Each structure stands twice: as structure tokens, then as C-alpha cells.
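As you look at this complex, bear in mind that one protein chain is not there, while each of the others sits in place.
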Amino acid sequence: MTQRHSLRISCFVFLLVTSVQTAIMAQDQCLTCHEAMEDSHAALFKKDIHYAKGLTCADCHGGDASKEEMDAAMNAKAGYIGVPKGDRISATCSKCHSDAAVMVKRYRSALPLDQMELLEKSVHGKLSTSGREHIAQCTSCHGSHGIVTKTNRTSPVHPLNLPATCAKCHSNATFMRTYDPGLPIDQLEKYRTSVHGKRNMSGDPKAAECASCHGSHEVLSAKDVRSSVYPTNLPATCSKCHSNATYMKGYGIASDQHEQYAKSVHGKALLEKKDLGAPACNDCHGNHGAAPPGLESVSKVCGTCHALNAELFSSSPHKKAFDSRKLPECETCHGNHEIVAATDELLGVGEGAVCAWCHKENENIKGFEVARTMRSLADSLITAENEAISLVSEAEQKGMEVGEAKFKLREIRQARLETRTKVHSFDLKQFQEVADLGLAATSTVTAEAGEAIDQYFFRRWGLLVASLIITILAVSLFVYIRRIEKEQAQNR
Amino acid sequence: MKNKLLALYRWIDERVELRDLIEFMGKKYVPVHEHSVWYYFGGVSLFLFIIQVVTGILLLFYYKGSEELAFESIQFIMSKVEFGWLIRSIHSWAANLFILAAIIHMFSVYFTKAYRKPREITWLTGMAMLFLGMGFGFSGYLLPWNELAFFATKVGTDIAGVVPVIGKPIMILLRGGEDVTGATLSRMFGFHVAIFPGLFVVFLGIHLLLVQRQGMSEPIGFENSPANQKTMPFFPNFLLRDLLLWLLVLNVIAVLAVLFPWELGVKADPFAPAPSGIKPEWYFMFMFQSLKYIPAQVLFVDGEVLGILLFGFAGLIWTLVPFWDRKSAAGQQNRLVNYIGLFVVLYMILFTILGWLA
Partner (left out) sequence: MENIEQTPAKQSKRDFLKYILGGSFLAWIATILYPLVAYLKPPKQAEVEVTSVKVGKLQDIEKESGQIVKFGNKPVILVRAANGELSAFNATCTHLDCTVQFRKDMGVIWCACHNGKYDLTGRNIAGPPPRPLDPLRVIVQGEEVFISKNV
């Protein structure tokens, strides 16, 4: 009795196990076979997240995963599509990943559902050189059979791996040439020299990589106004991390740059007036090779736009003085992010003047004198200009023609701009030359406007005199007429 | 001094026989009555015309009549030429005063029926001069080539072009082309300094000759009231009074020119959109404003065409008043003429004001 009993039980267990195994193997016969064939894709798939979620080969490739027989399994009638090519690939992924019913209801996934939509609108969604498919498919970046979440260190789209993934195409000169020969291919190289790149290479997933700035699925050309790296949008993009004090904790830099920048001349010009000539973060820091400019190179960087000021500074005594004291050139007086409009207040030795920080009455005396003189010249130029403007305005109000004088006002404005630039030579002679031109112009304008105003009064006096003469003539004529008529009446 | 003048007079008289003319002129008398004051307006109009000719000729020394230079040349006159501002402002002010004086003169003649026989030709030449005066105003307005003038000319010639049949050719003739361009400026300049002055002088000569020949018209019924038959000799009394008035008018113009110098405006830009509020000069305003009130379509006729034809017709009837006012020719009071005249005056004033307020 016991033997029969145990035999029955073992038979049952055996059957149970084999049936279960069969049952399991019956779910993905594709995998079973292909694994046996030592197909690399099958091996990879075992590590794939889709496998972990219970998907079969047939869920992407179509066909009947329960069938052992190849003809029955890889059957077109059962939906088998083979290895999808071109847009078919992304369409296959999209079948589930864009479907809320699948992603949310069935798998309770927090993943977004709009990747396909964004990809199609992005620059990667344009047609490839063959004309038959998008430039990039989902698999171009995510891989095909060993797909893992982006937080998985082995994922090609993990922050530490992403630069290399993008570089697969973007550093390939031959490949990029077929799409945009003008686009550079050294982004990765430059990136590796940047602060972001160095941290990325040392294993910091918080450091910015390609997708942090350019986006992932929705990448647009930098020339596209909607792009996150278009100049007017760029400061906000950098701000996403750099203005987040919590995120930036531990890196030892401030997190108020954007706040300061938005108040600056550059920020207002770019963000409010949409002046694309104004610098965004990347114009001074570089974009892929982003790093703050070194102390000695600040004037060179500012000098890419403010050429004259930089040139003058570089040949001035301040260059050596600043560099030897490790002072960051332009930034010392003007600030870096919160650069406000430079007024004459900055110049001189009074309150609020930056020269006074180093040049005092008994310290660095030569510079003290120069600063003081420059400021007084600038002040006298302003006073003279204001006087000229008010005189011209008065003449105009009085209805006098002052077109020429108004034109000369331009010269005065030009002189003031030039003196402000010449300050950076820190050479009194150069400054004085330009200031004198301005003062000469103001005296010409003042004289002309004064003449016009005098003319206004001259006209009125002339009218008075002429009216007086006419009145006397009229009255005497009237008396004369009266007399004639009286005589005529008497003679009648 | 007096002997020298007498000697000169005798020298001319020996050759031209002025004496008869002088005697005739010496007998000229001006009736003195309650409406005498209106007699002065003809002289004032003449004086203002003379001022226009003199200042106009002076302006010709510096004005350049091409599209590129017209505006700048007037700017030049206003700012760089000594007393240029004065000459130009006088010319602009006196132009308006001339037309005003001419209109007042015309209405005073109308209401005193001075147009009746034998003065029909005097009336016709006078009306011709009034129309020429408005032509002077229209053509002269464009010469500074500023924005307002450019568009006013455009609108004005557009309206002329609306007249059926002959309208379009007239418009092209006026504009020197399809649109208002530098060619229009040249044309207007030619009208303003050559054609109109030539015609005007002819009519003026006839008008003055007739006035001297026929003497001043008396109001109807003047001969029948002996108490009123006061007269004064034209020479020297009326003439001296005339001159006195002219002196005062001159002073008024001087005051206007100095205290309210004429504006330069903005240089015309044919490609810029029309500025808001283009208005014609005040003497065209009543017609311009009337056109605005006519509906766009009246029966089968375009509203604007109807308006222009109506004004043309009205002007014609008005000009022909000596020929249809039978009563005045017979020496009778004609109340109808007075009512019509009153209506016209009130209409013109009302619509001018309406035009300004708009």
C-alpha cells in the first residue's frame, strides 16, 4: 500500500512540475528555442525589464508564443512581423508605451505616455536620408533586447552613459555630415573638459548631461525658438539645476546666478527685450565645454562683444595689477551675473565709486588723481550736455528751427560713450582727448541754440517796433484824412 | 519836391495825354451810406493779392520745386534765410486772409445786388478771380510737399476725378499722371506761379478798369432817398482811407506771422499710410463735409458724384445771378435773392464748423 501511494504521489508531483514547467515554457516558446540556439538577443532579453514584467517575444515581434513549431509560432496569420525595420520599430514600442490602458491600468507604470508624440515633433523625428523612416527610433538610444530603466547603471540612457550614447551619432563626422555638415561633432570632447563632464565622468549622476539641457524625446534644433537651448530659453534651462539650492548643495557654488542675471543689463536685454545680441549663460561660460572663465581670461570673454573696452584694459596698467592680485578683471568692478548699466557713479573717488576701493588719498595716489580727474571731466560733460539739450529744447518749444543743432547733439552723446570706453585705458590723456571733443561740441550746440532763442526775442521786439511805426503812421494818416475832410466840408 | 513831381507829370502828359484820364478820375465819387463799409473789402482783397505776389516772388528766390528738395528748401527758408520765416509766414497767412476777404467782398456785392446791370461783367470777372483764388490755394498748399498737403491733394484730385465723363482726364491733367507724385508737384508749381497769375491779372485788369469806368454801385433805392445822398471823392478821401485800412491789415498780418509762424509739417512719404484727420483747407471744408453726409448711393447715382454735380450746379447758378435776378435789374428789391444768399452763408458757416469739429 505505501509503495503504491508514494509512487502515485511522485507521479503526481512529477506531472505537476512538468506541467507547470511546460505551462511556463508554453508561454514563451520563442525564448525557449532561441535560448537553446544561443541567440544573443534571447540572452539579453532575460535581463530586459519587459521580460521581468512578463512580456514575451511575441509581444513585440508578433506571432504565437505558445507554439513550439516554428511555422505555427512565427506565423504571419498569428501576427508575426519578424524583425521590424524603420518606423515599424517605434510603432511597435508605441503600441504599448503610448497606451494608458496598458501602461497605467495594467502595469501601474509612472512612465510618461507622450514619448512617441514628442519624438515625431523633434529634430530626430525628421525623415532620415533614406526618406523612408525617422532619423531615430526608440531602439537607437534605448537598445532593443536588454532594455532597462534609465536609473539602471547599465542603461544606455542612464545619466552616466548618455553622453556616449548620443555621441554614437553626434561625434561621427561621416554620419552627421549627411544631415547637417555645419553642426559641430566635438560636443562630447568639449563636454569632457567641462565641469559637468568631469563630474559625470567621476560618477556623479546629478551633473548635467545631454538630456538635462536638450531634453530627451523632444530635442529641437538650437536654432528653433521653442528649443530649451534657444538663447531666450537657455537661462531658464540652466536655472533648473543651478537655481535649486537643495540640488546644488555640496557643490560649493552659489545658486542665485539666474536671479542676479535677470536683473542685469544682459538679462533684461535678452529676456525682456529679446535682443539676441545679449549674452545668455553659454556665451560667457561656453555650452558643452561649460566652465567659468579663468581669472586672467575674463576680459577676453567680455571682450568678444566689448572689444574696445577689453583691448584698452589689456594694455592698461590694471591688467598686471589685477592679475597679480588674483582679481577677476572686468568682474571686479562690474560684477559677473548682476551686471547693471554702468553709470558715471562707478567712476571717481566718491561714494559708490569702484576706483575708491583701491585708490585712496594716501594709497595708490597716482590712480586716485586720475580717477578723480576723469570723474570731474565726465561730470562737466554731463552738465554741459544737459544744458545744451535744454537750450535746444527751449528753442524748439519756441518754434525755432534747430535741426542742425539737434544733429550735433549726437556728437555729444558719442563723446560721452567714448569717454566711458576710454576709462578702461586708465590713461588720463586718452580720456581727456575725447572729453575735450565732447565739450567743444556742447559749446557749439549751446551757441547755436542760444542764437535761435535770441532770434525768437528779436522777432518779437522787431514786431513791436514795426507795429509802433505803423501805429504812428496810421494815426497821423487818420488825422491827415480828418483834416482834409474838415477842409472840404468848410469849403462847401 | 512838389515842383519836381509836377515837372514829371507834365513830361508824361505831353506824351501820353494823361490829363483827360486824371480829370475823369478826379470826378469819381463813392456813395456814403450804411453799407459803405463793405466797399473796402474789394481794396483789401487787392492789397492782399499784391502782398501775395510780392512775397511769392521773393519765395521763388529760394524755393526748389522738385520732390527731393521742396520740403528742405522751405525748411531752409524758415531757418537759414534772413527773414525767410517772415516772408513765408506772411505768404501763408495772407493767402488765407485773401480768400476770406474775397468771399466777404463777393457776398457784400451779392447782398447789395451790385452785380445788376451794368456791372454783370464785373461780377463775372470777380467770380472768376474767386475760383482762381481757390485754385491758388489748392496748388500752393502742395508746394511744401508735407504729409498733410500730399494727402489733401490726393483726396482733392480724387474728388475731381469722380465727375462723370470728364472727371478722370481732368484728374490726370491735374496730377500729371495717375497718382500724386513729383510730377504733380511740378504741375501745381506751374499752375501756381504762371498759369493762375496770368489769368488772374487779366481778369483783375478788366475788373478794375470796369470799376473805375463805372464807378461804385449804389444800393437799390439810394437815389430815391435824398437824405442819404452823401458822397465822398475817391481821390483823395476814399483812397487815403483805403490805404489806412491796408496799413492796419499789414500790421495784423505781421502780428500773425511773428506770433503764429506757419508750420513746416512732416515731409511727405507716398508709401506711408495716410495720417488720421486729413482735412482740406477751411475754404473747401464746407463742400468736403457736405459730401460726407450724402449717402453712398442715391437711386442709381453714386453719392459722391451727386454731391459734386450739385455743388457744380449751385456754383453755376450763383455765378449767373445777374442774369436770372430780373427784379434787381429793374431796380426792385428782391427778397428771394436775399433769402438764398442768407441760406448759402449760413450753410457754409455751419458746415465749415461741422468740418472742424469732426
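Just so it is clear, A and B label the chains in written order, and each chain counts residues from 1 on its own.
Note that a residue touches a chain if its C-beta (ideal position, glycine included) is under 8 Å from a C-beta of that chain, and two chains touch if they have at least 3 such contacts.
All of these numbers come straight from a predicted model, not from anything done at the bench.
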**Message:** Can you list the shown chains that the omitted chain is in contact with?
**Reply:** A, B
**Asked** With respect to the chain omitted from the figure, which of A:Met70, A:Met201, A:Leu276 or A:Ala447 is a touching residue?
**Response** A:Leu276
**Message:** Touch as defined at the start, partner being the missing chain; which of B:Gly65, B:Gly84 or B:Pro197 qualifies?
**Reply:** B:Gly84
**Complete:** Answer key for B:Leu58, B:Ala149 or B:Met287 versus the chain not shown reads B:Leu58
**Request:** Spell out the interface residues on subunit B facing the chain that's missing from view.
**Result:** 58, 61-62, 64, 68-69, 72-73, 75-76, 80-84, 86-87, 247
**On subunit A, residues whose C-beta touches the chain left out of the figure** = 275-278, 304-308, 403-404, 406-407, 410, 414, 417-418, 421, 465-466, 469-470, 472-473, 476-477, 479-480, 483, 487, 490-491
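The working rule: only the chains that are shown with their structure count from here on.
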**Request:** Determine the centre-to-centre distance between subunit A and subunit B, using the mean Cα coordinates as centres, and give it in whole Å.
**Result:** 68
**Prompt:** Hey, which residues of subunit B end up touching subunit A in the complex?
**Reply:** 75, 78-79, 85-86, 232-233, 236-237, 240-241, 243-244, 247-248, 250-251, 254-255, 258-259, 261, 264
**Complete:** Within their complex, subunit A touches subunit B through residues 399-404, 459-460, 462-463, 466-467, 470-471, 473-474, 477-478, 480-481, 484-485, 488
